[in-house]
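Missing here: one protein chain of the complex. Every other protein chain is in place.
Think of it as A and B in the order they're written, each chain with its own count starting at 1.
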Amino acid sequence: MKKVLALVLALALVFALTACGGSKGSDNTITIGVFEPASGDNGAGGKQETLGVQYANSVQPTVEIGGKTYNVVLKIVDNESSNDKAPSAAAELVNAGCSVVLGSYGSGVSIAGGPTFEAAGIPAVGITCTNPAVTEGNGYYFRICFLDPFQGTVLANYAYNELGVTKAYCLNKLGDDYSGGLVNYFIEAFEGLGGECVHEEFPDGNSDFTSYVANAKAADCGVFFSPVSTEAAQLIIDQTVAQGATFPLLAGDTWDSNVILQAAKGKDVNITVTTFYPEGADASFDSSIKAWINGDSTNLANNGGDDTVAAVTAMGYDAYFFALAALQKAGSADPAKVMEAIWSTTIDGVTGPIALDQTNGDAIRDTAFVKQADTATGTWIALDPVTIK
Amino acid sequence: MDLRKNKKRDALLTFIAIAAMLTVLLVMELTMKSTSILFTVLKKGMIYALVAVSMNLLNGFTGLFSLGQAGFMLIGAYTYAILSMPTSVKLGDTVYKYYDCAINLELGIFPSLLLAGLFAAVFAALIGFPVLRLKSDYLAIATLGFAEILRAVFQWDKMGPVTNGANVLRQYKDLTKLRIPFTDIKFPPTLFCFLVAGLCIAIIVLLINSSYGRAFKAIRDDEIAAEAMGINLFKHKEMSFVISSFFAGVSGALLAMYQYTVQAAQFKTAMTYEILLIVVIGGIGSVTGSCIASFLFIACNEWWLRFLDESSNNILGLNILRSGFRKVVFSVIIMIIVLFFSKGIMGEREFSWNWLHKRKKTAATEEVSGDG
Partner (left out) sequence: MSFLQNSLPYILAGISVGGQYALIAIGYTMVYGILRLINFAHGDVFMAAGMFMVFLSASMPLGAAIPLVLLLTVLLGFLIERAAYKPLRSAPRMSVMISAIGVSYLIQNCALYFTGGLAKVYPQLPWLSDTVTVFGAVTKRVTLITPVLTILLVIGLSLFIKHTKVGIAMRAVSKDFETARLMGIKVNSVISATFIIGSLLAAVGSLLYFTNYASVTPTSGGMPGLKCFVAAVFGGIGSIPGAVIGAFIIGICENIIKGLGWTTFSDAFTFALLIIILLVKPTGLFGEKATDKV
């Protein structure tokens, strides 16, 4: 027993030493942190977003700052889609000495991890976290996507004007900032237009959506709005079909994923989503990233088994170049300098031009793309984009 | 050696050891990069040590099998976050987005910490009356059930004006907001965790060594005999339950300080299981064991085993190492400890200077005999 204990302690010491020694990078590399979920509720979406960053890194693995060429190394950490794991995942990135952090898919983890970056003085750039609270009150968090008040308004307008319904059923996950926030803004806008909403929440770990769909049917709602994670989405689609419900399903950017297409394929269901990027908008980007995804079995698996380009992947790609632009503008890998430079960084990305406002550091975007699932072929059909000034 | 002289020597040694440890910590914090993962592990380890010791007081010293620890931490964390949040934040729109905050009261760090513990204790006292009548497994399930109910109540939207519904609470006084009194100099956060949690653990140790502690142990060993000796069973069980919950509440508050944001969804049954594993790995009925196990557990979980998750560390073209492998290895280690060292690291023993003294002697003799 004593010897075992001694052995354990000795091993612990060795681990501690290697861990201390291992984290030092060499002179000519710059580390960009990728703060994304690879498991849990949002694992599928997080992996697709990470793919965009990885692809961008493979396209442009170096950056020239002040006449010197640096290698850009990605440090990818899994925040497990969980708000309580987020601070330690963030601490891991901080410890790795990142100059700037990208992510995360899912607003809740971004909100939970944000203060860690703030305390360490490292700027973070949100890629697709749309809840306003991510950047509000946190001077170190920026983002390159549109916000939920905007997205909620677009969706409410679509439901009220295009679909012509006056009663909507809204479902979000309890304690999830993304779906909770978006549902809240949707209700605000929809009721502002004169509609009526039934609002319900489901608890974490729930997989029985029978009652929710039944409630929506019983309340005679014309549209089922549930911008939840893709995991719950599969079950909701399945249940809607099983109960023979006829209302269309409406959701935000999370549902723009091939996971949804696969779940809806061959079923009698109408799914409409708002998103950041419609596949086909930039043909050369699409074809080269498809080739890259198909060229590696791991990438293909991470993209959900086919080569559909998700909007979050395109956003991840833009985020990487946005970070490089900020690094070049800063002229240094020092997080404090990068932080100052980000405010005025602009790029022309595949998802449109990106510039930040000067109050919270949110992207100035006024266009959302609308897509509808073609359940016969398993692809997205792009509808007219919506612009609100 | 004279017993009294021994006691004095031990007290002095303990004092010196603690002072030395705190000084080393202070020096480390002042000289090393504050974002180092070492400090993350130390802070979280110390917070978990406190809750593990509080659970040990209940499970190990009083023999009450309770699984409600996560629920009491939840109360503590929320009480602290709500009370210490600045009024300007409460009135503003960044945290209480969908509700108007009903509690317009802002307290300092220490009153909030104290109240966090007290609220948890009051709740424990209330549920103690019905629940402590139950025996072993039934007590465990009932406390676990209460923790789950608490989580639902805190997430209820009708409670929104107080708890912010199921949404995160943040921008309260966390570890970065610590200042040395009357100055604007930052107080070292890791040192703060060690001071507060260490003080709490010291109080628990004093309690365990008092006549109450002896009564607890008597109840654990044999309820009927203890009752025959004139120990009021219910009174002592309730006392142990309330005190344990108080400290669980304080550790919940410290956890809230440590992780900057707090949300009811995190205080799941899995959290209680984690704490229980720490207690068992350390040794049921050993305070020192709980502390050591807590640091080892957190360090393995958050730090030492991380390299197993990186696919770049794969050798020989084997593709075993990838995200999630760390956890598999970690759970295998836990199973090995549970199966082959079921007494845990310390068993029921405690660290003592005498023990160290003896060990040194035996080690010396072992070396002489050429066995070491």
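Simple rule for what comes next: a contact is a pair of C-beta atoms (placed from the backbone, for glycine too) under 8 Å apart; a residue touches a chain by one contact, two chains touch by 3 or more.
Just so it is clear, the model here is predicted, and its values are computed rather than measured.
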item: Residue among B:Tyr99, B:Trp156 or B:Tyr212 that touches the chain left out of view; value: B:Trp156
item: Which residue of B:Gln69, B:Gln266 or B:Ser323 touches the chain not shown here; value: B:Ser323
item: Residue of A:Asp148, A:Glu201, A:Asp253 or A:Asp282 touching the missing chain in the full complex; value: A:Glu201
item: On subunit B, residues whose C-beta touches the chain left out of the figure; value: 59, 65, 130-131, 133-138, 140-142, 144-146, 148-149, 151-153, 155-157, 166, 269-270, 273, 276-277, 280, 284, 322-325, 327-328, 330-332, 334-335, 338-339, 342
item: Absent chain, residues of subunit A that touch it; value: 38-40, 43-44, 47, 78, 80, 174, 200-203, 205-212, 214-215, 217-218, 230-231, 234-235, 238, 241-244, 262-263, 301
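The rule is simple: only the chains that are shown with their structure count from here on.
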item: Geometric centre distance via CA averages, subunit B-subunit A, whole Å; value: 34
item: Contacting residues of subunit A [partner subunit B, same complex]; value: 1, 4-5, 12, 15-16, 18-20, 22, 38-39, 78, 82-84, 87-88, 91-92, 94-95, 108, 111-112, 114-116, 119-120, 133, 136-137, 174-177, 180-181, 184, 201, 203-204
item: Subunit A contact footprint on subunit B (complex, rising order); value: 35-38, 40, 44, 89, 93-95, 97-98, 152, 155, 157, 165-168, 170-171, 174, 176, 258-261, 263-266, 296, 299, 302-304, 306-307, 309, 323-324, 341, 345
